[in-house]
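All protein chains of the complex are present and in place, except for one that has been dropped.
Think of it as A and B in the order they're written, each chain with its own count starting at 1.
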Amino acid sequence: MSDAPLIEVKDLGVRLNTSRGPAQAVRGVNFALRRGETLGLVGESGCGKSVTALALMGLLPESAVISGSIRLDGAELIGLPDAAYCKLRGNRISMIFQEPMTALNPMHTIGHQVAEPLRRHTGVSAAEAQLEAIALLDRVGLPDAAKRVDAYPHQFSGGQRQRITVAMALACQPDVLIADEPTTALDVTIQGQILDLIAGLVEERGMSMILISHDLGVIAENVDRMMVMYGGTVVESGATDAVFARMGHPYTQGLFRARPRLGARKGTRLKTIAGTVPELADLPAGCTFADRCAIVEARCRAALPAVVDVGAAHGVRCIRTDVSMGAGGSSA
Amino acid sequence: MSVFFLRRVLTLVATLFAASLIIFLVLDALPGNAAQMLMGADASPDAVRALTVKLGLDQPLTVRYLLWIKGMAVGDLGNSYVYGTPVAGLIAERLVLTIPLAIMSMLITVVLALAAGIYTAANHNKLGDVGVMSLTQVGIALPNFWFAILLILLFSVKLQLLSAGGFAGWDDGIWPGIRSLLLPAISLAVVQAAILARVTRSAVLEVLREDFVRTARAKGLGKREVLWRHVLRNAMIPVMTVMGLQFANLLAGTIVIENVFYLPGLGRLIFQSIANRDLIVVRNCVMLLAAMVVTVNFVVDMLYAFIDPRIKVSNL
Partner (left out) sequence: MSAPLTASAATSAIAPGARPVTGFWRRALRHRSFVLGAVLSLIVLGAALLSLVWTPWSATDIDIASKLRPPSAAHWLGTDVLGRDIVSLLLVGARSTIMVGVIAVGIGLSFGVCLGLIAAARKGWTEELIMRMSDFTFAFPAVLSAIMLAAVAGPGMVTSITAIGIFQIPTFVRVTRGSANAIWAREFVLAARAAGKGSFRITIEHVLPNILSILIVQATIQFALAILAEAALSYLGLGTQPPQPSWGRMLNDAQTLLFQSPMLAVYPGAAIAIAVLGLNLLGDGLRDLLDPRLARER
């Protein structure tokens, strides 16, 4: 494993055109991912984590304006013509989506859909691709893969369909796997199985993974490093253990407190974060979290706070870490 | 599959029977006596009675209905009240014109509509999309017979390229016939194509928003590949539904358009038979048109099952 990053994102910004006018969906996102490393993106809906993922895939709407830099093995991806990007997608970078029920084309057999990236990228014959598809479906734990390869998506359950999309994403042995809320739409009992399957495959094939979730528990168990996003910015990033041990940003702390826990005393209320997620179209100047923050000051609203290092490779975008990480302010 | 098929066939037969019953009741039961209508109000009662017996109109309603149904089953539709020749023959010689006309205009409709619909959806909100969509908006507003008259003005009166009406027949080969059906087919097709193009466009746009399109893109397929391999087949379902419904309008349109171009087709036969009070011809022609519409929609239903794998399991 070389030290040069496989993926390097610098100052990524995405501007989307919405019906309410242009919105800065993502700004100032920086990270690097080495081969075999796993990174988690956590935050509420609308915080920019999925937009970041789509930016990596080059699948943002045409009207989106992207700034900054995304490099894969040193090669710049932003501004890459679509034809060249198509050679990477499904081949070197793959993605698993949230909704297994709608992510598969109802008109094609699953075998065809799993074989499609192989045929597109490796130039194998249809028969070889079909055999490979069966092997892949077998590997992701689809029962009777050889028999059911010609079945259609509607004949499978949600969990089985997500296994199929995993097989599809892994068909060409990609370097990076992006999993966008891969288990959110599934039953709780299935969630664990799918996550274990993905984790096992990532380990087995030495892939890098970017796992997107709103669930801190999923992040804690599955990734080496994590980034917390809010209002289009990364508010806290660092090794998963370090962030969970010493949460620096008031938002991370709020997210942690708002998580339901087993064994909590009956009648204990969940702590929620006051206020609502800001509209990306009219974000406040300054810290995006200012309106919901308990320890906000006037200077928080002046400009977007810089990232403060609070530990080894542990950064927090907050100017009041002295208070938030001081006595009583930390993890709780 | 067979349950699905069987149900549809039963519905088809039931619909045809219902149609025949309504047509028969409207045309033969309501107006009193067809013989009286044929001979006019001043005819002597004796003459009317004689004609009534001659045409078999003195038999009870149910008998006449059953005789008609039986006749349709064996291909004997009776004789025209006015010409005295078999109705089946009259209709057959008109279908030689109307069926090719319907097929030609349906083909033009589908080609124009799919091309325009797919082009505009692929270039959503760009200049070409806005332009073509404005054109279809105007196209929908055109009465087809007026468009036909404008075509005659342009191609026959001004440019003198094609004749303003009439049918060359198929005796001198296929081209003279097609040439004389060209303007009628185009004027029938343009308005329908405008509607179908809009349906196609919104169906394609709707499918383009589906999650599996993003999945296909994430696999590395280019936009064009995704459109052809993943989107179109899904988008065809609403398009085919509308095509089936349009077929009814198209047949109704032939009645009007055949009159604009003085074409001796089925539509003109119906029209003339009304003028002649030849109710037996009207009844059989209307039944034929209704049967064609119902059958085409049945075929469309069958095609769904062929296109969409989900239908076979969840038999409707």
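By definition in this document, a residue touches a chain if its C-beta (ideal position, glycine included) is under 8 Å from a C-beta of that chain, and two chains touch if they have at least 3 such contacts.
Quick caveat, the model's predicted, so the values are computed rather than measured.
Checked against the hidden chain, the listed residues A:Arg27, A:Lys49 or A:His249 yield one contact partner: A:Lys49.
Note that of B:Val48, B:Met72, B:Leu90 or B:Ile152, the residue touching the chain absent from this view is B:Ile152. Check B:Ala18, B:Ala47, B:Ile69 or B:Ala92 against the missing chain and you find that the one touching it is B:Ala18. By the touch criterion stated above, the residues of subunit B touching the omitted chain are 15, 18-19, 23, 26-27, 30-31, 124, 133, 137-138, 140-147, 149-150, 152-153, 156-157, 164, 201-202, 205-206, 214, 245, 248-249, 251-253, 255-256, 259-260, 270-271, 273-274, 277, 279, 282, 286, 289-290, 293-294, 297.
One rule holds in what follows: only the chains that are shown with their structure count from here on.
Here the CA centre of subunit A is 53 Å from the CA centre of subunit B. Residue ranges of subunit B in contact with subunit A, taken from their complex: 210-212, 214-223, 230, 233-234, 307-310, 313. Subunit A contributes residues 57, 59, 82-83, 86-91, 94-95, 97, 99, 102-108, 116-117, 120-121, 152, 154-155, 165, 168-169 to its touches with subunit B in the complex.
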